[in-house]
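Note that this complex is displayed minus one protein chain, with the remaining chains in position.
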Amino acid sequence: MSVSNLLENWAEFRHTHPVNDVPHDPYKWAMSIDLDACTGCNACSVACYAENNIPVVGRDKFQHGQVMHWMRIERYWPEDGRDFPDQGATFLPMMCQQCEAAPCETVCPVGATNHTADGLNSQAYNRCVGSRYCSANCPFKVRYFNWYDYPTTENVWPAEMTQQLNPDITLRSKGVMEKCTFCVQRIRAGERAVKNEGRILRDGEVQTACQQVCPSGAITFGNLVDPESKVHQKWKAQRVELNADEQEKDKEEGGTDLRGYRILEELRPYPSVMYMERVRESAI
Amino acid sequence: MIDNNFDRRDFLKVLGWGGAAVALSGCGNTSVEDGKETVVSYVEVAEYVAPGISVYFNSTCAQCDAGCSISGRVREGRVLKLEGNPDSVINRGKMCGLGQAGVQHHYNPDRVREPLLRSGDKGEAITWDKAYTLIAEKLNGVSGDQIDFLTGSISGHTKALLGNYLESLSSKNHFVYEAVSPAVQRAANMKSYGMEMPRFSINKAKVVLSFGADFLGAWVSPVHFSQQYAEFRKGVDGKRGVLVQVESKMTLTGANADRWLAVRPGTEGILAMGIINALGVAGLSMPSNVQEAAKPYDKERVSKDTGVTTESIVKLAAILKERTPSLVLLGSAAEGYAHGSQNAAAINLLNQVLGNVGKTLEASAAVPFPQIAPTMGNTAALRMVNNRLADGQTKVLFTYATNPVFTSPAELKFKENMAKANFRVAFAHYLDETALQADLVLPLDSALEDWGTLVAEYQPEGVQISVQQPLMEKLHPETRGMGDILLALIKQRQPDAYKSFDDYYAYLRTAMLKNKSEFANSGMDDDVFWNGVLSSGIINVGGNLNKLNSKPDSSIKLPAPAEQDAKYPFTLIPSVTANLRDGRHANQPWLQESPDPLTTIVWDSWVEIHPKKAAELGIVEGDIIAVESKNGAINAQAYLFPGIHPDAVSIPLGRGHEAMGRYAKGYGVNPFQILDRVFDEETGELAMHETKVKLSKVGKRVIVVKDEGFAGGAQHGKKIAMTKSSDQVDLSEEV
Amino acid sequence: MKDINEDIAWAKINKDVLRSLESPRKLYWVIVFCALAAFSIAVGCEVYQYNIGMGVSNLNNPHVWGLYIATFIFWIGMSHSGTLLSAILHLMHADWRKPIYRFAEAMTTFSLMTAGLFVMVHLGRLWQFYYSLPYPNDRGLWPNFQSPLLWDAMAIFTYLSSSILFLFVGMIPDLAICRDNIHSGWRKKLYTVLALGWEGTDRQWRNFRVTYLTIACFLIPLAVSVHSIVASDFAMSQQPGWHVTSFPPYFVAGALYSGCAAIITLFIILRYVFKFEEYMTLPILKKTVRLTFAIAMVWTYLNAVEFASVWYSHDVASKEVLIQKATGPYALAWWGMIFCGSIVPLILAFKRFQTNIPVLLVTSLLLNLGMWLERWMIVAPTFSHGYYPWTWDHDQWPSWVQWGMVFGSFGWFTLLFMVFCKVFPSVSMYEVKEMVYHRSLASKKLEVSGAQESVEGAH
Partner (left out) sequence: MHRFIRFSILLMGLFAASSSYSADAALEPLTTADDLGPAIEQPIEFPHNRHAGLRNPNDPSNSDPLKGGMEINCMYCHTYARRGSVAGIPPLQKCIGCHQNIESVRETPRIKKLFEYWEAKKPVPWKKVHDLPDFVRFNHERHIKRFVFQQNRPVQEVCGACHGDVKTMTVARRQKSLAMGWCVSCHEKDHVVAAAGGMPVGSQAYWYSFKKPALNGAGVAVAKGPNDCSSCHY
């Protein structure tokens, strides 16, 4: 690839969030998570372990904060200073937000993490040199580094358990960064399948592992530019704009009965995940 | 010359061991490498099996008794992942974390691989023939009532076969034991509704008042209830359902409640009566005898006894009266006391008073085939076996799908009593605490390599018989399915009766075909029918509904709340977590590493103490606390937890194994050990919540291994997990 | 008192300086041995970390950076002193620099080499480091030119190469002297090669001065840019406590500061070890000290500016980080930095201390400690108190591996420096001669014009 080539393809290579004249087409993968439905049962997290060959690091490494869970369930207490959390807790599944203007992408010295045209924040493990700048610059801290060579670490995958590993995904070795990929292997497989029919994916044809398993159906995943898709309708109903950094909800007029929001939006990473507030009964 | 109709198991053959090896080299190597690895290739193969293409087979999850139907992703003959089977009415394509960890049960490196015979304190490997003959020897000369079978909850054809075997031994001693089970509730339901386990339609209720029923976590059929819960939140007609949870230790369900009421341990019944009383005051019409019964429970007294404010009682009554139908659930938290049955009765009474019976609480269908209907375990069974062992009535003891040595209170001395039997056989997956006490350990197939059927106790609609079939060939050649073992054993007694079945598969197939007419039109061709069953993985049978009785029974004798014991001031609540339950799955790393939802602690046990109380006692997070009951003490790290009544402390069950395997052994402590020997007066169930303990610091402090950071559950003004009050949202606008 | 005694005979200068190249004293060997030992510890740590994985450094998520980066900045900072003395002061015709700039310049080169090591050590996949260089490859891939880390790599390479060049060019006349005064052995060969046939002709002198001047001019913006770029590793990120506009000047000031402090330390050591009392005189030391004091105050000011701008900004997160620095788990280190960086230098304001060797030695060491802490305080606290409360502060105390490497790096630096002092003249002979000559001329009221030629005729 020559300098000329580099210059030609720079825009593409450095594809960030779409300005209105260049919308995502035909895909923009996005998510919507309803905190009112989420019960914090951790099924999604386990599904992620199962689907994505995530190593179980064990007690000591967990203690050192070297755990690898791509999807973590956070538990927040109401901060009203009462003796008991008598309105329960709020659970929040937190995974890579697949930001449109991802802070991690611009800083990677080797371009190992960059934006795909279908709006994913992809991570090329074999290009990563392990500078960890991406993680340093991630506001959500959802990137996980392979501090050890987990595949060969004792009791991570004993011989029998290696048979469970998902062959569709690279097994990450020592010194590379990894994170939630929106189950890119499923997306790519789906795309290949429908390409043969010369059409695009319909809503529900590709499911992420977490969405598929969620007992209360709190997670919705799909193609945001497809008006038929659930995720599109949800975003629309909550009047959340992908390219906006302030939503209806936050504005004075109207929007007060909306629940949709994106976390740390004020930093303008333009996350692809919309959360919907947990509701609490006022009558009791 | 090639016969193409080969045995189905053929294409479950494991291929591409290379595949695993490939995976392991990860992104380490950066160049093309030729001739290092072997290519996946088959001898014979079904047309739809191709390398690189996954095939899905339906089977049944055996991680708990809920009977979820699963669909296993199989590739190159290896099962990779378990997903939900969409056709199942129980889990509708969904799963819980526990269920998904089933693959780790299957691939577990610590499984028993061949029959072990005790020699000294070690086990030596023997052949199956030897094992069988050994059993035969030990059994002859032993009369039927000296042979005990202690199993966990059991259903399906395994149960039928086991029944036949016991018959052939002319033994009636089949004891079904579950350390954690809603047994008291079953009895109470029998009384109040005329059936042990009615159907709860959470999705139809506008208000759900749950007395410690952790239906989102570990209660009865969590995956099913979680889906109902989602609908319930969306609301019947845009009106979002309200969940109120009453318990002394916040469960996962409690954490999702709109209002969580910390009730003084053991006073759930009183609160229920108090609400009935308040309802009466609010003008809800109810039978006079009920009114009478509820009279003494005026809100001041109830508030005093339970620690719930009069205001919340009134509000609660108001909303229950206003929004119908509602649903009152009764969970283990309310049952686990000496007066558990009374609590249960009171709570069921509330349900009846509110007129939910028949609306949100409906009749369940009876399983048409009693011989495969589930027999659910309880703790009374353990008590009986223990006594029999203690007085030496039991000569030969078989244990299956249960780990009494681990789950019984130390005071029962089960381990010692077990030693009194002459011959102890354990059917086991791991060398767990019980298997270690056995003379003969028979290794079982995992649920993913074995045939079987499972009928769940809780049936949301009709009756679903879940079929279990191998998803891949045996991982370890010397393991056997429970069915096959039983068959072999029966053949010892009645060779001719069973000689037509050369294995359990044959037995199962025949048994199913025998009742083909029940499942499908009898004209159907056998193979067609059978293949249909295998591909769907489930059989739905109508089953006629049990008779629902809703006559309120107001004869309730609730004791006054117990005075605080000066010596043992705290009530110990052994909490049941969704992942570990009674600890039989503790050796599955995913479950150990997936954080406890409420405390986010992993790989260890902890003591939950209310921050106020901790401050009084000068306890901070990470202090090692000695929790001491009359029957011993266990040391665990303290965790300051706001969701617990100050008079109570809580330790999760399931950890603290001394055996079982690398991921279970030595992690955490086992609260079963220190439970007091108190039983429910009516049912004789072990009263799990009656243990009184005292706390003392041992002067050590550790870093609590948890996911939650320095800031705990606080957000420091950042808009991260936001909440809204229900009057500010309009769910009807949402999609 | 004079900077230097202007009637030293030139022959004596040669003799004295060359003496420093002769067979070393016991003390020298002791130092070299210790340095070697320290460095081998670092090597051991790296081998261990390389084989087991970065995890042994006790870094974690979200604490992905630690002492490696902090120490890397520290060493980069060190390097600036050399350039300051040799290039900037050269252009300013501050001739008192002449006796001391040589070793300062060497310091620049070696601390850069040390800093480079830390970049490597820090990488998760050290064996793939070349991915971050823009080189033609069959994959047809380029590094990401948006990433400050890439700028870093380039800036440092450039800076290193040009300061080596600068050091070497500046030494040519002296190398010639060595060549002429040593008559056999490998040294003779070495000097002969390196002296590039220096004869001291007018033409050579003219070209020499042009080249030297050019490189000096080239070096100054480079020095500034290097540390500004290191600063932008942080300033260009989005994290609270890093995303600060004033970082580049702040870093540069800090760099000069730590550099000067280091110079004082080495000044004192060399002066003692090689008996350079006559050249590295107290008045010169005094000037250096004053310079250091000035820079210290600038740094303190910029520090204050940073705090103020954070404090009065609406950026809550950054404010929290600042508060947490002062009160959180890092409080000790942070106040230590304030003390060593802003309070201790006040000593230098007092005349009587400006020439008091022991006091200066201790002070300069404290200053360097302070500056090292500063770098750590820039890197670490942001991780334990970022935007996302859930991830605040898991355990992140550096493991012995990290400490080992930090410790070892000093060994590596000392080692290089000691070797240099024995192989090359650590005081610039020809410039000292110039200095002596100018001073004598000045005192004898002769016009400088004529002097120039005769100086150039010196050899």
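Just so it is clear, A, B and C label the chains in written order, and each chain counts residues from 1 on its own.
One rule holds for everything that comes next: contacts are C-beta pairs under 8 Å (C-beta built on N, C-alpha and C of every residue); 3 or more make two chains touch, one makes a residue touch a chain.
Since the structure is predicted, the reported quantities are computational estimates derived from the model, not experimental observations.
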{"item": "Chains shown that the absent chain touches, full complex", "value": "A, B, C"}
{"item": "Contact residue for the chain not shown (choose from A:A101, A:I200, A:A244 or A:A283)", "value": "A:I200"}
{"item": "Residues of chain A in contact with the chain not shown", "value": "1-5, 9, 12, 25-26, 114, 116-118, 120, 122-127, 168-171, 181, 184-185, 188, 191-192, 194-200"}
{"item": "Residues belonging to chain C that touch the chain removed from view", "value": "134-140, 210-211, 214"}
{"item": "Positions on chain B contacted by the hidden chain, ascending", "value": "1-2, 15, 22-23, 25-27, 29-45, 50-53"}
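Throughout what follows, only the chains that are shown with their structure count from here on.
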{"item": "Chain pair with the higher count of C-beta pairs in contact (B-C, A-B)", "value": "A-B"}
{"item": "Distance between chain centroids, defined by C-alpha means - chain A, chain C (Å)", "value": "44"}
{"item": "Centre-of-Cα separation between chain B and chain A, whole angstrom", "value": "32"}
{"item": "Whole-Å separation of chain centres (CA-atom averages), chain B against chain C", "value": "66"}
{"item": "In chain C, residues with contacts to at least two other chains", "value": "387-388, 390-391, 394-395"}
{"item": "Shared interface positions of chain B, touching two or more other chains", "value": "703, 708, 714-715, 718, 720"}
{"item": "Contact footprint of chain C on chain B as seen in their complex", "value": "703, 708-711, 714-718, 720"}
{"item": "Chain A-facing residues of chain B, complex", "value": "14, 17, 19-28, 30, 52, 75-76, 78-84, 91, 93-97, 100-101, 103-104, 107-109, 216-217, 222-223, 226-227, 229-230, 233, 240, 242, 244-245, 250, 252-262, 312, 315-316, 319, 475, 578-579, 589-595, 597-598, 600, 602-604, 610, 612, 642-643, 662-663, 667, 703, 705, 707-708, 712-715, 718-731, 733-735"}
{"item": "Residues on chain C engaged by chain B in the complex (per definition of touch)", "value": "316, 320, 384, 387-395"}
